[in-house]
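Here's the structure we're looking at; comments come further down.
With one protein chain withheld, the remaining protein chains of the complex are depicted in position.
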Amino acid sequence: MSDNSHTDAHNEPDYLRASTGIKSWLFSVDHKRIGVMYLIATTLFMMLGGLMALGIRLELFTASGDLIDADTYNRLFTLHGSVMVFLVIIPAAPAVIGNFVLPLMLGAKDVAFPRLNLASFHIYMIGAIFLIASMILGSFDTGWTFYTPYSSTTNGPVAWALTGVFILGFSSILTGLNFIVTIHKMRAPGMTWFRMPLLLWSLYATSAVQLLATPVLAITVLLLFLERLVGIGIFDPSLGGDPILFQHFFWFYSHPAVYIMILPAFGIISELVSVHSQRKIFGYKGIALSSISIAIVGSLVWGHHMFTSGQSIYANLVFSFLTFFVAIPTAIKVFSWVATLYRGNIQITPPMMYVFTFMALFMIGGLTGVTLGALSLDVHLHDTYFVVAHFHYVMMGGGILAYIAGLHHWWPKIFGRMYPQKLARITSITVFLSFNLTFFPMFIVGSRGMPRRYYEYVESFTWLNQLATVGAFFLGTSLFVTLGYLIWGAIRGPAADNNPWGALSLEWHTSSPPIEHNFHGQPTVDAGPYDYPEESSGTDSSSQWVPA
Amino acid sequence: MSEDSVERPAWVEPFFHSADQQRSAASLGMWLFLGQEILFFSGLFMAYIAYRWMYPDTWLAGADLLNKQLGALNTVVLLTSSLTMALAVRATELGEISKVIRHLWATIGLGVVFLVIKSVEYSHKIHEGMLPGFHFSSDGLENNGGLFFGIYFALTGLHALHVIIGLGLMGWLIARCKKGLVNEERYVLAENIGLYWHLVDLVWIFLFPMLYLVR
Amino acid sequence: MFDARFWLPESINSMAEGTDQFFMVLIWVSVISLLVVLGPMIWMMFRYRASQDIDRSAPPSHHLGLEIVWTVIPTAILIGVFFWGATGYTKMVVPPTDAMEIRATGQKWFWTFDYPEEGIRVRASLEADEERVKNGIPPGLVVPVDTPIKIVGSSADVIHSFYVPAFRVKKDVLPNRYTVATFQATKEGTYDLFCAEYCGTKHSKMITKVSVVSQEAFAEFISKQSEESDKPIDGATVFNTSGCAGCHAVVASSGGIGPTLHGLWGKTETLVDETTVVADENYIRESIVNPMEKIVRGYSPMMPNYSGQLSEDELNALVLYIRDLSPEKEGAE
Partner (left out) sequence: MEILLNILVLFGLLSVGLCFIVLLPTVGQVIMAVFATVFTEKAVSNFRGVESGTVQRKASVPVDTPKPEGHVVTPVWVYVVTYLVLLVLTGVTVGVSELGMVQRKAIIAAVIVASMKAGLVIAWFMHVKDGPRMHRLILVTSTFFVLIFVTLTMADLSTRTWGLEEQNLPTIAPS
């Protein structure tokens, strides 16, 4: 780190330099350090998951399976699914962006239970070790969904993976609990519920979903563990158990889990759209309440994963009817974001470029979701590559790209240095193009009938899969370039001032990188987070914070 | 208004403004944890309801094999322990630490009695061969009796585990009382452990009629 | 790009003919709403970018009328999509009472189709189809054209899924109960039948065909199959059609997922728990019906069990066939 130390007016060292040594990092209760540690961990696991994805795409380059044998392929896609879902996308946005930014935005010194925050990071690492141990022990081949009776009868280290997932669930619950109590109890004086930035609303909804859905995953994984270990017969068909009941248990968690993945992304996008167009967000109440309604309605709809799995016709109708209600709050959010651009002073900065790519990709993902929700089409499209393309568009195009946009937005605040912006703009375009090259052919090959999780496929799908494989490698390289210049920026980039994007919310009113306990004295709030004066030139506008 | 006007007792964390804020944050956190525990047990109650709907006759036959008297006794034991726990929490709010310790020992005693009765029931069942899943070999139940006992052992086993965790917490609370860290100002920890114990009792209140009194 | 043939294979199933138009309408609705959202976004991105000096006065922070409109319209569209999907679904899923019933049993990596009225059982897998095509029988599931068919499916081990893209039909088959899939083919031909629910190592190999044939060809197929069934069963065809060939090699090579069967008869095999056993008739019979009992060292316990899948005489024919694989034991009983 360059020597021009980033001490601010009271020349206190910032949190990066407050104390050095690996122990001071691993056992620090400072929410900013825990956020950076989560950042490093999730980035490593994302690279691991990404490599597996490239392995899968390489295998699918040719119609007949010749690179690796069927069993290894099955284990590869199972691990790609599990690592990406449990280790990358569920913790990434809430833990990295949430941990770092939430207390700063609230004007608090730290989260409500800092030791609990550190404990949930260590629990996350232990859970990750279990999952990676199951990978080393020859990995399991049940698919990340662990459907019984296959998962309870197959051999392989499924038990290790189940313990890993069980432990990771607790890390997610404890983070959710911490955030809810912090938002309730530690807001800056004057910050009423409707003066909070929208990222906090979506993090609040995410934590509520984490708290109310993850325990059901814990009990499901526990029952499956007992099923394999002792054979208590709950999901064992020969004893009268019903595999569909397992699917109900699993998807009651996993559908709200996809809202855990996407809700922070919505929060980040609402934040970025308003800051980078220097304009008050359009329909603040609409967006805030739609986050909460997504959290509630989101747990009513899990049956749309099981339309063709032997679920009764009545339940299919009920779940399909409810699924269409989940799409409405999302639509409100998207329309409000576009309306925010009207009469704004839009800065085409890298975060804003990623926002535009997010809007395009997430819209495609969302609309194909509506297609999959319609019953008569889902019978044909379920468990095909159409579904694979849909959830990659929504989770990778939506969740991960918004997370990357958030990283670009708060990078100067986290490390006090700016990344090369021109290169960032170019990579955001290559990410967008290579993403479409990878996943759009999957829509076509899926609707033509290529089932999911296939090691070999019928000849007629070959050229589409080859297109997807080429796209996958472009996407991989452009993401590596993004990682490269972000790291370079963090270490050698030019020093960034406290408020590079001219934002108003509280985290931009402390030095970047912020001092150990965030603020000198307690900031009080007298205005909303997006009250940009009309003719603002975008820099020193009236701030949400009344200096102490 | 930058510095905190009210002087803060030593034990309040630096990032809280007042003791009251820390107390309300701690109890809100505990209530969120209870909300999550309710959902944790909801999975098992869901399995119970699902399989009761599918195999009503197995459930009737299974319930007959369970020992109702011991179940009822256990309910009374747990209710009494809930009472003594509530009195212990009340005593901490009044600051009478000696009364707190007495009540806590009473609650721990009742918890241990509950576990003893539970182990008597379990040994009787294991002896009779009423084990979950395939190992089910007792007579009087057609083939999927193992399913009923699978859920029975899962539910009561998980509940017993939570009772054991509760006993550990109370032991820790007694240790802190002896060290004088608990007084009428710092009663939140006792209140939280009380809430946890009442939740354990709550789960048993629903578990007892569903499993034992299925008639 | 915008006609149904680009997206979907040709639809043969008369019970599900509404789905193609529905799919194309939804494609159009998606494209339009994409333009409705991204169009203004890109237009505003250029018009209001920082360097432009343009009227930016009084940006509206909320506009109740607009917000109500863009909540009500998507709700209306979505409820319309639901009802179209739901009505199409109920027509497509409930089989007519006079439908011809065929029992489909999915098992680890092949299908077995029973025709209850005609009393014949047909095994369908990649190897079995090659056998049948060789001697002129239509491969896979043979179905008469223009007659409603009711597939009553169940599984012998894990969850599989009966998926025929050309018929727009997909239904998981479960081990603990029967599920129903129904279609009515309108055009003769052979169409792919995939397993769509992940079921293990050779999930992608569990492919067979659905041959839609004319009424006469179907009657001829039935008669040929029924007189086929009272012919003495030849062990080789049982070996090839019931999936053994997929994992066990019959020539003296060491490849394959399961142990090689060439020269197995009378050989002493060392098992996983280091005990040894002589490969005689009841060891082979037991390893077919209950493979998990004695697993040969170096092989993972992956063989599905065939108890209930093979009739008694098929089992005898199979054991005799395996015995004949060992040349020097030609005469041994």
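Each chain gets a letter, A, B and C, in the order it is written, and its residues are counted from 1.
Convention: a residue touches a chain if its C-beta (ideal position, glycine included) is under 8 Å from a C-beta of that chain, and two chains touch if they have at least 3 such contacts.
The structure presented is a predicted model; accordingly, all values stated were derived computationally and were not measured.
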Shown chains touched by the chain that is not drawn here: A, B, C
Residue among C:Phe6, C:Trp43 or C:Tyr178 touching the omitted chain: C:Tyr178
Contacting the left-out chain in the complete assembly, out of C:Pro9, C:Pro74 or C:Pro95: C:Pro95
Chain not shown: contacting residue from B:Gln22, B:Thr75, B:Thr107 or B:Thr156: B:Thr75
Chain not shown: contacting residue from B:Gly129, B:Gly168 or B:Pro209: B:Pro209
Interface residues of chain C (partner: the chain not displayed): 86, 90, 93-95, 97, 150, 152, 154, 175-178, 180
Residues in chain A touching the chain absent from view: 184, 208, 212-213, 216, 237-240, 242, 244-245, 248, 252, 299-300, 302-303, 306, 311-315, 317-319, 321
Missing-chain contacts mapped onto chain B: 20, 24, 27-28, 31-32, 34-36, 38-39, 42, 45-46, 49-50, 52-54, 56, 60, 68, 72, 75-76, 79-80, 82-83, 85-87, 90, 93-94, 143-144, 184, 191, 194-195, 198, 201-202, 205-206, 208-210, 212-215
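Methods note: only the chains that are shown with their structure count from here on.
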Distance between the centres, which are taken as Cα means, of chain C and chain B, whole angstrom: 48
Where chain A and chain B are represented by their mean Cα positions, the distance between them in whole Å: 35
Touching two or more other chains - residues of chain A: 240-242
Chain A - residues contacting chain B, complex: 108-110, 112-114, 116, 173, 177-178, 180-181, 184-186, 211-216, 218-220, 222-223, 226-227, 230-234, 236, 239-242, 245, 248-249, 517, 520-522, 524, 548
Residues of chain A defined as touching chain C within the complex: 65, 70-71, 74, 141-143, 147, 149-150, 153-155, 237-238, 240-244, 277, 279-286, 308-310, 313, 316-317, 320-321, 324-325, 327-328, 331-332, 334-336, 338-339, 341-348, 356, 359-360, 363-364, 367-368, 370-371, 373-380, 382-384, 444, 447-449, 451-458, 534-535, 538
Chain C to chain A touching residues, read off their complex: 6-9, 16, 18-19, 22-23, 26-27, 29-30, 33-34, 37-38, 40-42, 44-45, 48-50, 55-63, 66-67, 70-71, 74-75, 78-79, 81-82, 84-86, 88-90, 92-94, 157-159, 161, 163, 165-166, 168-172, 174-177, 179, 192, 194-205, 207, 300-302
